[in-house]
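Report on the structure given below.
Of the protein chains in this complex, one is absent; all others appear in place.
Per-chain residue numbering starts at 1, and chain names A, B and C are given in the order in which the chains are listed.
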């Protein structure tokens, strides 16, 4: 049991929880979203800033303000580490990889090359009730990015 | 089984069904009600005429028009035989006796002195689904009588 | 007999109640399945297992039992979605019965939103609807000033489509109709009607209470213009428990409808001043849902899928054909509704002049045969055929030809008991 617990609360997660990266809401941004986990009340407000790069759109910045448990806070922090500065399509691929890991019921082997600190969330997949916590900011990021792209297209 | 059936469909009931007494809607009347058994659709329209007698109010006439099964039709016929010409309070006592018989789950011994042909309905009490059929016109009669009395009181 | 379910005897063993012995040692002959179906052991056992081992409230509970109960409930949604070929599993809303589903629609259309109904708008139903698809629309019309209109019926119990183009017009906001009639057995041309309704921009709601038990349904594979916008059915008629029903709705429509019941589970966030709502299906599942019932329904539709809905349908048709033949041989008996088994469902209503349906039902009951007598919650359809009530036999996947024989024999006996010659 303590082993499961340790698999969930890996050192990396607790570190991100205590010292979240890129936290706070910043300018500029093209889209801001507010997501809530209706069943428990965890909330995140998240902004996305997209930049034009040499090979297409890039994630210029992701800033956020979140209220929630260790898993949801750490996950937001890891998200920003992984996507800021990437091409948008690369970042979306990382998003998909993280989603697959979370929905894999503990059967998916995470790819450290792609997910970096995100691999620490492998243990979460075994706690069905906590998967939504881990995904909250990722869903918000995807939503905000799509919104920003739509805005731009108009 | 055929014995239960015969207990239900006594000769008396089938006779009343085929040749109902006092059927049809007549004048004068002080109250008319329309009762429906919502679950099966059986209907009765029933009129009550009250008269003043030497010892208080009397049931002058009960006339009716009914759509329904053998039990509900025969029961209306028997009702009119029993109450027309009686003192209202006597008639109400008969009503109560009939109600008791119907709700007695087949355990109540009917009093032929009071219920006359109504004793034939003793077998109905063993068919829970048919009790409402037997009571339809009795309930309508009570309702109409109460209404007539209220009207008069005003 | 051709078309019967393979291993019918074995299938019958799945239904414990079919072994029930009634008064006077009579075996049960259950011909009232259009009223409610019987339950196979696997449905009962699944519910018991849930209650004895996994019971917890869902969504909100973070512990192991909560996760198990949530997974069981959401798995049931997946199973139901597969059973009707729903394009998207989140389009499946659990209600308490189909009556609630129909009211959900009629009720939300009264309130502001893109589909709000008002004076000048028309709602179209049919004269063969179950009361549950009549009264909600009467209430809506009474309360909003909209007008209720309906298809009449032909003498052989079909929809009279002669005035379809007048009836469904640009004022029509909703066409709500029954797929398979619970009284007449008629299978309606719902695709054709949906096409016409969609031409004028009306919403189409299908009452599939009798269709879901009998016909294979695959919403995703229907042509877009023939697919209803909403479809409902009820758990207890598809070998599932009472207390649960299904409302499927096109997602874009469900998203637009205002909330129906407010409360726990259907919210996104709540302050005293204002609330926002969760996405579908949760928006329409206020309060603790029928959890163990949904789980039982999941087992029920799985059971039907294993038998194969094509096989169930074929069985129903075979029994219905056999029953129509037997019934029509009873002197004087008149079947209300179509008499071609390939064109109808398994509910057969009839009258025997000279014996009231209650009396028919009671005589049959003393022989162990359960049929329904009355208006079957379809008073207007009875009125259309000039009767106040009728007797109805309705078969299902567990019905045998021998049971139909017993019914016919029982009817002969009834006639003689009441002195008809």
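Everything that follows uses one rule, which is that a residue touches a chain if its C-beta (ideal position, glycine included) is under 8 Å from a C-beta of that chain, and two chains touch if they have at least 3 such contacts.
Just so it is clear, the model here is predicted, and its values are computed rather than measured.
Within the full complex, the residue among A:20, A:68 or A:110 touching the omitted chain is A:68.
Contact with the chain that does not appear here is found for just one residue of C:1, C:51 or C:220, C:51. Where chain A meets the chain that is not shown, the touching residues are 1-2, 4-5, 8-9, 39-43, 67-72, 127, 129-130, 133. Against the chain not shown here, chain C presents residues 16-17, 20, 22-23, 28, 30, 32, 35-36, 38-39, 43-44, 47-48, 51-57, 60-66, 96-100, 102-103, 106-107, 111, 127, 130-136, 138-139, 143, 148, 150, 234, 236, 241-244, 259, 261-267, 269-272, 274-275, 286-293, 358, 361-362, 364-365, 369-374, 376-377, 379-380, 383.
The set of chain B residues touching the chain not shown comprises 36, 38-41, 127-130.
In this section, only the chains that are shown with their structure count from here on.
When you average the Cα atoms of each chain and compare centres, the chain farthest from chain C turns out to be A. This structure's chain pair with the greatest number of C-beta contacts is B-C. Between the Cα centres of chain A and chain C there is a gap of 44 Å. Put simply, the C-alpha centre of chain A and that of chain B have 76 angstrom between them.
The distance from the centre of chain B to the centre of chain C, each centre being the mean of the chain's C-alpha atoms, comes to 38 Å.
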